[in-house]
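Questions regarding the structure given below will be posed in turn.
FYI, not all chains are in this one, though none of them got moved.
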Amino acid sequence: MSSSPVLSESATPTSAGRADLRPEHIRDAVIRLAGNSQDGIQTVGAFLARLAGRSAQEVMTYMTIPSTISGGPSIFQVRIGSGEVLSAGDEADFLVAFYQHSYDDHIYFLREGGVLLYDSDQFQPNLEDKRFVYVGVPITGLTVEALGGTAKDKGKNIFVLGLLASIFRLNSDKLKALIRERFGGKDESVVNTAITAFQAGYAYPVGNVLTHLYEFEPSPRKSERAQVTMDGNQALAYGLIAAGVRYGAGYPITPWSSVMEILRSEFPKYGGLFVQAEDELASVSLALGFSYSGWLAVTGSAGPGISLKAEAIGWASMAEIPLIVVNVQRGGPSTGLPTNVEQSDLHQAVFGGHGDSPRVVLAAANVEDCFYIAIEAARIARKYSTPVFILSDSSLATRIEAFDEPNLSEVMVDPKPDLSPRPPGVKPYPLEQITRHAPPGTRMLDGKYPVVTGLEHDEMGHPTASARLHSAMTAKRRKKYQQLADELPVPPVHGAQEGETLLIGWGSTYGPISEAVNQARNRGESVGSLHLRHLHPLPTGLEAVFDRFKRIMVVEMNDQGLYGYGQLATLLRARFCSPKIESFTKTDGLTFRVREILEGALK
Amino acid sequence: MNPLDAVPPVAPEREKLTKKAVTADHPTWCPACGDFAVLASFYKVLEKRQLPHENIVTLAGIGCSSRFPYFVNSHGAHFIHGRSVPLASAISLARPELHVFLFGGDGDGLSIGGNHLDHGARKNVNLTYVIMDNFVYGLTKKQTSPTSPIGYKSKTDPTGVIDHPVNPIKKLIAAGATFVARTHAAQVNHMIQMIERAMDHNGFSVIECLSECIEFFPGAFDAGNPRKGGEFKVIEEKKWDDSPEDEARHDVTDEIAAYRLADTAFPGLFGVFYEIDRPTKNALEQKWVESSRAKLNHASDVEILQKTFDRMK
């Protein structure tokens, strides 16, 4: 929005009542709602995001969860754009403040010339500060009035939604439809109350205090497909379903829980089952039981739970049982920061097992990618009969994005296990081929039934301590990952294809890194970025890309480590031994701002 | 798509399932280890019951006893220490047509695996679990196990065990297991009976089988072995023939009575302590599957997911 002139002049409050104002067209707006988690501002944000999605607009949201149990201050930020939206925005064009503390804590985030919409029943901002446009509305009072006091504070959020709808000339019918969908099912009165609150906000003569109303330019992007709007955990869960995963087990933990809650409710519809186990040790063991029985299964957690799964995942490496392990990362170590974001579980994913226990590690770049990475994970797990980690994080988990609806008839996989009788002479662990297990229920026509095992074994699965076989089997288990590495495409470079600096990222930093590259190029720098979805093994042939740049700067949300390098940077330096690989990290538990990358990694 | 589609058509020609057909590697156990007899009884049961060969699954954790799957020619898995109950539960839940047999030791099942045992029991997953209890850690060579009696001298209790041992039968009854029995590896016929009743039970069925570790705890169970001058006291179950004698007999559906019998001093009683019908997790989850699929009048996977996405537009 900074690029567009609209709203850019610093206006002072006006009471000139001009009933209807000619709307200004804008391409992009960052709206931050600041209140308490009880106020349901998430709901408002979600509505705006859904609406944007429906209007083929790009949208990205950002929210914080209070770390206290009983709720407390929380924000929901939504960025809507007619063009590409890569990050939730470094500064707000619009700040909606419900309380004094909301104002105090977030006014810093409002850009000069931005609009502060505040509840004048709750507090008075410092009107002397001429940098902002002030729009005071007695939100609390008007809501109570509209709802007849019954609902107390409840409804303020929907009232604000109405306000925003009128300010941004949003499609109120579409919004009301969304409200009905959302509250439908509950008894009618709930829906009516919501609609009433919305109407009240929508009807409020905001024009009296605002010099402009705004309207988003129609999005230029012509996509043949409709958009779906959801958060990263939803995308991941539905991606698993599309990937043909029908069974799984887990144990609750923030921010993984909602994945398991969705799968627990959804799998039965597909004839499958997700089990809540007594702990993470049981859940990974159940998942392995499902996989062994022929149904590629999923388990998942956040750091603390993933640590508990380490031993069983090692069994999957040794017994060569396919398995998907989701790690929705949060701040560590130990219990750490359960509600903050961090990318500090990469080393554990790659090296967490005892012995040489290779596994595959993937990371999702954004909400849409949460869907597709799940399909990729399942493909690899089945083809190479291996455990596959999917790394997400709490920012992806809670972030809402709109993206092109996937073409299900194309991507969806039929997972039926192969129980066809096996011809004589099949070996459970052939040295020269990739292991293909015969699930129980499969007839072995030579009458020899296989045992899968975590002990070192010969080709028939019998335990052995033979020196030769241990070397051979260790190599067998390693080679399939080398084969996978050769099969993986080198990811495309965003921005400059060669030149000064190549930024390398993984996971949820995709948006801010890409946007940083765009902005840096706008100011004339030759910068590109490479985003890795396959972290272990790394795709073969990255050297070629590295050679085209003077500096390689790895950007990640984890600690610089004992020797000054973040976790991916460490892996890349070990792999390529190239001293030009540098590292830019942070550990404040927050997502990257574009500015931080511009200043920190491209200075 | 419904997982049950995955059940293979039982192929027509089936030669009889002989002992030879279910025998695999020669056991690596010490000569005269009690576990041989358990294996022999299991062979007998398989021969007798003639299950479809491919539907037999033999699973175990880690321990001498847990080497079991290598010695049975059936689909099997040798898992990690103490986690075989959840592994087995998943197989039972995803593949109801399979016969899931689980074997392991007292350390595997009652020490590191003790929690999974309780939760498997309360969830009443349909499987049969034989705990081969030798009162010691065999494979790791003579450390104290959760069932080692007070005073037993092990490498980790050189002056004799001091911790109050676990009573597996009480533990299982309190946890909500729906079939709880006890037998002795020196009593092959009794073992066979118990294994058959356990597999016929629809639910989580567990048998504690006293199986002597010749190497590290010889003679541990002589007190329960008539051939060694001991007594093999069997639980008399009610015949419901309202005969006066029947009064005194044990009602296997009476939890408190079962708990009291479990309190009998070593070598304790043998037979079925507790057996009740409670819906299995298999059945309850399957019911949920069916009702959800009915609601969607059995739409295809693509249709279901498409509908979900439509709601997200």
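Note that the chains are named A and B in the order they appear, and that numbering of residues resets to 1 at the start of each chain.
Here is the rule we go by: a residue touches a chain if its C-beta (ideal position, glycine included) is under 8 Å from a C-beta of that chain, and two chains touch if they have at least 3 such contacts.
All of these numbers come straight from a predicted model, not from anything done at the bench.
J.: Each kind of chain is drawn once; how many of each are in the full complex?
T.: A x2, B x2
Here is the rule we go by: only the chains that are shown with their structure count from here on.
J.: If you average the CA atoms of chain A and of chain B, how far apart do the two points sit, in angstrom?
T.: 43
J.: Could you pull out which chain A residues touch chain B in their complex?
T.: Listed in rising order, the residues are 50, 53-54, 181, 226-230, 234, 238, 241-242, 246-247, 249, 266, 268-273, 275, 277-279, 281-283, 285-290, 292-295, 297, 311-312, 315, 319, 405-406, 408-409, 412, 414-417, 419-421, 438-444, 447-455, 462-463.
J.: For the complex, which residues does chain B have touching chain A?
T.: 1-8, 11, 21, 24-25, 53-55, 57-58, 69-70, 73-80, 83-91, 93-95, 97-98, 115-116, 119, 285, 288-289, 292-293, 296, 301-302, 304-306, 308-309, 311-313
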